[in-house]
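Every protein chain but one is kept in place in this view of the complex.
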Amino acid sequence: MWELVRTVAGQGPVPWYYGAAAALLSAGVLLGFASAFAGLASFVERRIAARMMSRVGPNRVGPQGLFQFMADGIKLITKEDLFPEGHDPILFRIAPYFVFAGMLGTFVALPFSARLIAADLNVGVLYVVAITSLVVVGIILGGWSSNSKWALFGGLRSAAQIVSYEIPVGMAILCVVLLTGGLSTQSIIAAQGGMPWNWFACHSPFAAMAFVVYLIAALAEGNRTPFDLPEAESELVAGYCTEYSGFRFVVFFFAEWANLWIMSAIATVCFLGGWRIPLVSVAETYAHGYWVALGCLVFAGKTLALVFVVIQVRWTLPRLRLDQMMAVCWKYLIPIAFVAVLGTMTWMVLLPWDSALGKALRGVVFLATLGLLGHLARRTVATYRADAAHYSRMAGQSLWYAPWRLP
Amino acid sequence: MPAELKDLAQLREMALPIAGETMVNMGPQHPSTHGVLNFLLVTDGEVMHRAIPHVGYLHRGMEKLAEEVPYHGYMPFTDRLDYLAAMSANQGYAMAVEKLLGCGVPPRAEWLRLIACELNRIASHLVATGTMAMDLGAFTPFIHWLREREVINDLTEALCGSRLTYHYLRIGGVGYDLPAGFADRTLRWLDHFEPMIDEFDRLISHNEIFVARLANVSPIGAAMAIDYGLVGPNLRASGVDWDLRRDLAYSVYPECQFEVPLGRGYRGVVGDCYDRFVVRVLEIRESCRLLRQAFERLPEGEIQAKVGRKLKLPAGEAYARVEAPRGEMGFYLVSDGGESPYRLKVRTGSFSAMSIIEALSHGLMIADLVALIGSLDVIAPEVDR
Partner (left out) sequence: MSGPLADRLRAQFPEAVTGPEQKGVPEAVQVAVGALPEVCRFCRDDSELDLQALSCLSGVDYPDRIELVYHLISYRRKHELVLKVRLDRDRPQAPTVAEVWKAANWHERECFDLLGVTFAGHPDLRRLLLPDDWVGYPLRKDYAPPTEYHGMSHHRADPLRPVAPEVHAGGEVPRAR
């Protein structure tokens, strides 16, 4: 975005209104993108969940049910604006917006492609990690100001969870920062390569460990199962947002679905090479518009793949109890993240990026990861085939019959 | 007022939290209490000090109603005692009346009763294990089980016209004979269903998180289980080898071969929530075995003994026990020679299961309470009748 401002304003000091206009423009674009994604993510999640449950999912509103999220949005916006008895008038109203701001603020530093970034802050990832902490404030406020003990439970659980899991997130990103030598998101991407074995995830076993730690911790940051205790539907109805209705409720869930994109995008940027296209250098990507567009697609593709994984994990696993969740964070993830940081530092020193041994070992890690994924894929295919055989035996035989066809 | 009676004011004082405790109401409407049950939780943060149950939201006066309704007419009421195990409730009541009446049941009817009850047991355990998974956050296995249960519902609809509250059994037999093709379709469904149990196991039963949530949570020892009157899968999961179908056998169960799964501390301690879960999954498999045997050995014949439309039982009393999916259901029937029972008392498994929760609740976390209620398979209509 700053490049655009420079192009318009020319050299020399930039008048304030150019900067303000640029900020508003980028805020608008990002808000639009976040909204669109949040809505579509809610729809896609319901369809994926349904397919996993042998159901169909929403398919009535619009082609293939695509406008379901709009129908939900309209319904929620037109709902009565309820206020629980004894609520705190100011805090109850502003709590959702803290969550919203905390979520939307991270889009600023996300590099959608080579030149497509709202602001290439030189403290990029630090800024991202910091601003997601605003979410905690919003959740605690929402839970407390609802004047409901169940909401309070949800809020406090969530606060403990998010604050705790910021540490593994930070340390995993610290590995990446060490490898890059800087905090800016674009520089992190530039430090990686286009090919998979040049990604940071395959840089060393320790970086791979950091990647896994980041994924797990990001699930917890986003209140997704198996860490969705704060909004455990079976226990607390909706946790900290139980007492909210209408538009404020939408804002909370909007933040959760947009968070899907954020956690996957940060993982992509830090570990999976961001918008780097194989065989195309950074300078070339900056130079040509078509590479920029392709980079955007690459980024979106990688992010959406991770979003799919996150959704699938949600509908497969049960949720952890509070003390188990804390144990996972403090007793497992943080020590592993420590080891990952130290190991990455050692690896960097002993096996620099350009050395032959370094390259060879990166290839080994890449092959090992590929092997693991291949093993998972083989098991999936075997299960699929067994199920297909089982169901094909039943094909054509209806197991049940309409009761009005009783002989 | 005698000293033992506590009035409401005294009780409220007892339950008042001390400083630092919170009193939360896990109210009658809650996604994971099974039915309309209320718990008053006195907690210190997440850890509970006491969980005081309040029941009675679903009290419909079934026992008082029995005194007004003729014997034949009370059968649909027994469906509603436990809507997920309606066939077993029907059977218990029918057995009590038949004991007092002294009438026998034709062999084909006995086998049909067995088929109905075992099919119902599978359906009930599907709900029990599925809701356990759902209460812990895994929604997918529950929906898979509902998909399987749809077939059972359709089969029973073909059998007796109803998907949930069947009124299939009658005094002296059953109400309808099998429709043509029923055996074939049920056996084909069993061929499809038994691998589905394996799939369910792969999906959730061995999942690390699931096991971590359930293993070593609220273990109930055998002595405590017997003392509190737990029955059925809860009792067997605590290690007590007792199954009414084998030990005080009724109907045609003596002629069948089946195992009785016991809790063995599969992943934790004997009698913890995971054992109660595994016992139910294993019982589903055993019921499939029983169904196959029943279809092989089903004899021809009548389906109901001749008992007359207006039934007057001789004076006396009878107590009949059946192994319902939630444990032993006991029907204590007292007759004074009239057209309706003089007194009918129904003893259900969930009643005792509900009473043990308060004793187990100290030191449990709220999330564990949800797991405990699910593992004990408490159903509100059984508790309140």
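Labels for the chains are A and B, by order of writing; each one numbers its residues from 1.
In this text, a residue touches a chain if its C-beta (ideal position, glycine included) is under 8 Å from a C-beta of that chain, and two chains touch if they have at least 3 such contacts.
Computed from a prediction, not measured in an experiment: that's the story for all the values here.
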Give the labels of the shown chains that the missing chain contacts, considering the complete complex.
B
Which one, B:Y71, B:F142, B:Y228 or B:Y253, makes contact with the chain that was left out?
B:Y228
Candidate in contact with the missing chain, chosen from B:V55, B:A86 or B:I209:
B:V55
Given B:H34, B:R113, B:R213 or B:R347, the one touching the chain that is not displayed:
B:R347
Residue ranges of chain B at the interface with the undisplayed chain
2, 4-8, 11, 55-56, 59, 61, 63-64, 224, 226-229, 240-242, 247-248, 316-317, 319, 321, 328, 330, 332, 334, 342-343, 345, 347, 351-352, 354-356, 359, 384-385
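In this section, only the chains that are shown with their structure count from here on.
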Complex contacts: residues of chain B adjacent to chain A:
22, 24-25, 30-32, 46, 133-140, 143-144, 147, 150-151, 154-155, 157-158, 161, 179-181, 185, 188-189, 192, 195, 199, 202-204, 207, 209-210, 212-213, 365-368, 370
In the complex with chain B, residue positions of chain A that touch it
49, 52-55, 149-150, 153, 157, 225-226, 228-229, 232-235, 237, 315-324, 383, 387, 390, 394, 397, 399-401, 403, 406-407
